[in-house]
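All protein chains but one are shown in place.
Moving on to chain A:
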Amino acid sequence: MLTTPPHLYIRRPSPTTAEFTVTTCPPLTIPLRLALLALLTLRITVVLSVIIALYAQFASPPPPPPPNRTTTTTILSHLSTASLLDALLALQTSPPGQSITRLASALPASVLALACAGLLYAGLLLRLHTTESVLVLRGLGIQIQTSSHTAGAGGSARFIPTAKIQDVLINEAFKGFEVRYYLVVVVEGEEDVVVVFPRLLPGRRIVEAVWRGVRGCLYEPGEGGRKDGGVER
């Protein structure tokens, strides 16, 4: 429900410039937004419980709750480390916090650390959707963009000037037990071809549509024989 099979968006402000985006992110409807919100809260809970577990395991055994509660609470006093620790302690003494603490104390330290690292990675950094795009600018070149796995890092982009593009074609390859069609840019003077949409590897229909679009957009229409279709194998 949260992701769809890869599908294509095309942005084309002028006939000489086009961006083909393949993404697994479905169009944002109200239920989807709600689901994403729920996911966010789930992530926050996971991260919080990980913090509690780590605190319970590796920090000193919980001291008795401090009785001398300060009466004057301003916003600033909420932000100090002492009050943060207080809040953490309060969370820990709450019923779910206690069950987490019990669970954490049952596990050996190394297992707990590994599990916490994995959960933190999933909760903080893992990205749900993959988006890959190719931007075609006539007279300039092709740019291939891929979003990264993790949320922190921005994706990578590679620009190939037209003068260095030898060919753009569709190829097929085995991947596991299936045959996949993929779009390839052959760059002059380089050993490896550049695969467009390397992570999603969308189906043949999308690849063909993008190939036609790229061909039509990249070169001037005057050159014959370029647009006569047919998938090159």
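By our rule, a residue touches a chain if its C-beta (ideal position, glycine included) is under 8 Å from a C-beta of that chain, and two chains touch if they have at least 3 such contacts; residues count from 1.
One rule holds in what follows: contacts and distances are computed from a predicted model.
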item: Undepicted complex member, UniProt protein name, chosen from "Gpi1-domain-containing protein", "Centromere protein M", "tRNA-splicing endonuclease subunit Sen34" or "Cullin-5"; value: "Gpi1-domain-containing protein"
item: Sole contact to the chain not displayed, among A:Pro96, A:Gly118, A:Pro161 or A:Pro198; value: A:Pro161
item: For chain A, the residues touching the chain missing from this view; value: 11, 13-17, 19, 135, 137-141, 143, 156-159, 161-163, 165-167, 169, 186, 190-191, 193, 219-223, 225-226, 232
